[in-house]
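Only a single protein chain was left out; the remaining protein chains are all shown in position.
The block that comes next holds chain A.
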Amino acid sequence: MGTALDIKIKRANKVYHAGEVLSGVVVISSKDSVQHQGVSLTMEGTVNLQLSAKSVGVFEAFYNSVKPIQIINSTIEMVKPGKFPSGKTEIPFEFPLHVKGNKVLYETYHGVFVNIQYTLRCDMKRSLLAKDLTKTCEFIVHSAPQKGKFTPSPVDFTITPETLQNVKERALLPKFLLRGHLNSTNCVITQPLTGELVVESSEAAIRSVELQLVRVETCGCAEGYARDATEIQNIQIADGDVCRGLSVPIYMVFPRLFTCPTLETTNFKVEFEVNIVVLLHPDHLITENFPLKLCRI
């Protein structure tokens, strides 16, 4: 079994805000006493940007990824070289979440081309004969509530064959009328996206109605910038030929980690959009796009 190293963050949800103190314990458990050359703890926050293969070449995308931006980095020595007794040893720690200079603690975000991640790493150095022990643990940073009042921005929409763009043969389209609204395109990230969709009429049977949450990531670099839209999740809200005239709720929870408040910096941007996708029999796909603005209050 040997020696186990673990980091336990005090908050169960591991969520911290700028200015708070990240606290927890490092747990060393072993049957026998452990000789070591010191235990240190590192807190690190970085933004990883990656260029998509689409905007630059494949190789460039792989090799020339933009250098990670370090947001926060600090190391403390927890224990001087010595010996841990057998059993479980807990060493408490505290990190104040303060940034240097004009840097900002961006909110944790796991994307495709943009990744904002915060980790705690505990290293136990040991003698030459034994391997060093390392344990990494992610913690989550939520940005501070945005100042200013949150104002909902409802959107009504109507979808008919006429409102569609990008149609080759408009005449071949079956007739339909979809009406609906989103309660707000300004969204609080902890609150679901809500709204209603009514199929007023449709010649063709409806196969499915889906909500597609899309992230739009923009990375700036020397050669310019790359903007890529990828799907985060796709939520079906109607399955089959729904009742006409009866409103179907639009409801989508923003997934944690994969969404963050809309972010715009000098080097990169993270934005979100939602597509309402209606699939008609036999093979029509209608998409209505709504840019969203996410915030945290």
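To be clear about the criterion, a residue touches a chain if its C-beta (ideal position, glycine included) is under 8 Å from a C-beta of that chain, and two chains touch if they have at least 3 such contacts; residues count from 1.
We take it that contacts and distances are computed from a predicted model.
Colleague: Can you work out the missing subunit's protein name as recorded in UniProt? Choose among "Major facilitator superfamily (MFS) profile domain-containing protein", "VPS35 endosomal protein-sorting factor-like", "Nuclear pore complex protein Nup85" or "Regulator of G protein signaling 11".
Modeller: Protein name of the absent chain (UniProt record): "VPS35 endosomal protein-sorting factor-like".
Colleague: Of the residues A:13, A:33, A:230 or A:289, which one touches the chain left out of the display?
Modeller: The one listed residue touching the chain not shown is A:13.
Colleague: Which candidate, A:19, A:255 or A:291, sits in contact with the chain we can't see?
Modeller: A:255
Colleague: Consider the whole complex, including the chain that is not shown, and state which of A:34, A:206, A:219 or A:260 touches that chain.
Modeller: The single option touching the absent chain is A:206.
Colleague: Just checking the interface: what residues of chain A touch the absent partner chain?
Modeller: Missing-chain contacts on chain A: residues 11-13, 206, 209, 233-243, 246-249, 251-253, 255-256.
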